[in-house]
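Note that one protein chain is taken out, while the other chains of the complex remain in position.
Naming follows writing order (A and B), and every chain is counted from residue 1.
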Amino acid sequence: MKMFDSSFIERIKKEKKEWQEDSPRNLFEQTNSSSIPIKLIYTPADINHLDYEQDLGFPGNYPFTRGIHKTMYRGRPWTMRQFSGFGTAEQTNQRYKYLLSEGETGLSVAFDFPTLKGYDSDDPISLGEVGVCGVAIDTLKDMELLFEDIPLDKVTTSMTINAPTPILFSMYLAVAEGQGISCDQVGGTVQNDALKEFIAQKSFIFPPEPSVKLVIDVIEFCTKNVPRWNPVSISGYHIREAGATAAQELAFTISDGLMYVSKTIERGLDVDAFAPRLSLFFCAHNDFFEEIAKFRAARRMWARFMKERFGAKNERSLWMRFHTQTSGVALTAQQPENNIVRVTLQALSAVLGGTQSLHTNSFDEAWQLPSEKAVTIALRTQQIIANESSVTATIDPLAGSYYIEWLTDKIEEEAMKYIDRIDTMGGMIEAIKKGYPQREIANSAYEFQKQVDNKKQIIVGINQFKDEHEELEIPRFRVDPEVEKTQLKRLKRIKENRNHEKVLRHLNELRKATERDENIIPYVVNSVKAYATLGEIISILKEVYGVWREECVFA
Amino acid sequence: MDVQTLIDGLFKGDIISTTRLISIIENDFLKAEEISRRIYPHTGNAHVLGITGPPGVGKSSLVNKLALEWNKKGKNIGIIAVDPSSPYSGGALLGDRIRMREITGIKGIFIRSMATRGSLGGLARATRDAINILDASGVYDAVIVETVGAGQSEVQIMSIAKTVILVLSPGLGDEIQAMKAGTMEIADIFVVNKSDKPEALETVNDLERMLDYEGLNEKAGWQPVVVSTSSTMNTGIDELVTKIEEHQAFLAGMTSEKLHEKRAAMELIDTLITKIENEAIKKAKESPVYNELVKKIVEKKIDPYQAADIILKEYMQLSRQ
Partner (left out) sequence: MEFGERNACLHEELIMKRIKVLVAKPGLDGHDRGAKVICRALRDAGMEVVYSGLEQTPEQIVNAAIQEDADVIGLSILSGAHRVILPTVTKLLSEKGITDVLVVVGGIIPTDDHLFLKQHGISAIFGPGTPLKNAVEYIRENVSKERIH
């Protein structure tokens, strides 16, 4: 049923026309990040095509445009999850214990670049990077130290890891087993989103097909053995940060998700057996309403795809649960305190968009790992929104806004054009091999930078309202050179003292299983238990799968 | 550093002299001639391989695998990869090196990216000079030149190659049809890359039929061959190396000087055209009537053909004196 009757709409249209005649012409030209032209005002005529029950529905009802839960934040506020990790396993372990003593129940692990790329700390290419941007993990020993005296049945752990997920995940299970905790008692999340690495973050190792195969190995293993684990977090965040528009972020993320779902079904799993454990991860950027519209559109699109394309029946399979992080690239190094305001607006858009969990960036993150004070302000920002602003009092408060509903539709429409295009190419793997999303993102990033340079896009403190006397002070990274030494010493000791024959045997079995195209997780678990290193296991997989090298994708 | 010092360095195999000389021949036509003349007697030792084909067929990845395979056999390989310049800014994004990442930094492999710049004739000349520099260094057993697209410049560049490889990919039926006959005719070896694709076999069959029926096999006794490769799966590369070596042996075994003469003649003609063009334009612009003629053309008092005849006549008279 239409929102308004047609004679009313005709009258509104006529009145709008008369109203517009007095307005200056140049007011009508403005677009958002997704190149959608924004009108000066919106009226009932812009949303009259909507059917409330079919297109919006009540919160907790299909297609979930207004939210996945009936109670939303009245029932439970979003989870305030802040991502962290630094230095050695011991240092991070101390930090975790402190956080747990303060009442946190969820841990989050950031790994250093060598770990993310599957290199051991003693690999020449790791020079200067060990323990710098996260914790260094080479063997099970590091993982044991990381979670020493932390009961893995009592906490949940989120690990930001992608290509080497099977190894880090297996190490986690092995640590739990060492604590006498079985697979079905551990809970947590791995990012495990290989496709967005090719598209945006570029921490890939193997070519797209085997990379996706490994993602599905983790999904399959978790579905059968680790039911409390979220085996993949389908991430648009990095896509957006690499320069995508809101519509591209939405489209590419959903296309990635569609690929994982169809490949898992091909593996023989029932969609309702694993889909409830899938979640998405988006960015909250500067354009306030565009972001809110994006989150709302995403929920509706996901639900429809799951139901219509994959025939999901379990309601939980239709829920698009999502985590949000405020935009890192939107932070400025200049006049850094302004970032607190930016983060507040971005965080508010995520909340009004109905996020399940939120990470707010610290104002000093344009140039360093955040200081303690900045982290606290970032967390307080969320607490102020949740407790003081009263925006949580009613569910989806912007529903029915002519602009928001029109924009929600429009973003969906733009995103669907990309998704259709990718479907025509044969899905995201093929699109990546053609360099399609990579090229679209590089174009958007360059266009954006040109707009900043010619002041079509204003950034306070960068191209307008500059503080001419400001001396940009970027503080030194707090890297302790001892971290690398300690790590190398430990790795050397382990390599000398482990049972070599056992390592070789398990690695050999892993190789054979990989060649037979079996689910490799059980073999990886055995290898890590024998203290095979991350780099050694990755090398075996590289031998079988080959490595991926990005071609030069420019316009 | 003066040109003679660089040339001395080149003959000693010094990499910096080599690479700076290539820059000079790219940038300075007048010095290029001087360099080319001095090094010419030292050329002819490297096997020059021309690789061409439509965009997107995986030429760079194939060059990457080919060089790797050859290098394993102890050969030193020089590579010249040509990418187009932007017609708007004159700048260029040269992306071949990234597709050849596997071989960058391997001892005995040299990669140089070149932009097409504005002029096609100039490109052919600069590419040929660059090949000659690598050849004259005495370091490289083979020099591979990779160019994009098809057309006149292709044929011109490829005329210096001893073995010409045309790379195609499956499902490019229309492209093959549309391919300039010239490009098809100069190829000694046809490669169907991406042979892991289902349509690959069909493309191979199409090509073989064309070679049989369209008389493309009459190349002074060499029967062009079709090889299937996959640079991602790493298959067919060894066969390609074998075919190249067979072609090399065929050329070496040729008693007739005909082929060599044909190549020399083509080089002579191309150089002549470039020189005449440069000389003529230089003289034309020096002519006192040049600016006047340009104005008259603008005013439609004269057409460009008439104007050209006037300058040409004047030029001929000058040459006769």
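Miscellaneous remarks
Here, contacts are C-beta pairs under 8 Å (C-beta built on N, C-alpha and C of every residue); 3 or more make two chains touch, one makes a residue touch a chain.
None of the values given here were measured: they were computed from a predicted structure.
Contact with the chain not shown here comes from a single listed residue; of A:N225, A:N463 or A:S539, that residue is A:N463.
Within the set A:E21, A:E102 or A:E473, the residue that contacts the chain not displayed is A:E473. Among B:R20, B:R38, B:K75 or B:K296, the one in contact with the hidden chain is B:R20.
Checked against the full complex, the one of A:P59, A:P207 or A:G243 touching the unshown chain is A:G243.
For the chain missing from the display, the contacting residue among B:L93, B:A249 or B:L268 is B:L93, taking the whole complex into account. Across A:L56, A:L116 or A:I540, the single residue that touches the chain missing here is A:L116. Considering the complete assembly, chain B touches the hidden chain via residues 15-16, 19-20, 22-23, 27-30, 85-95, 97-98, 101, 104-105, 110-113, 115, 117-122, 277-278, 281-282, 285. Annotation for chain A: contacts to the undisplayed chain at residues 113-114, 116-117, 119, 124-129, 132-133, 197, 201-204, 241-243, 329, 332-334, 366-368, 442, 445-446, 449-450, 452-453, 459, 461-463, 472-477, 479, 549-550, 552, 554-555.
We adopt the following convention: only the chains that are shown with their structure count from here on.
The part of chain B that touches chain A in the complex is made up of residues 93, 95-96, 98-99, 101-102, 232. By the touch rule above, chain A contacts chain B in their complex via residues 207, 546, 549-552, 554.
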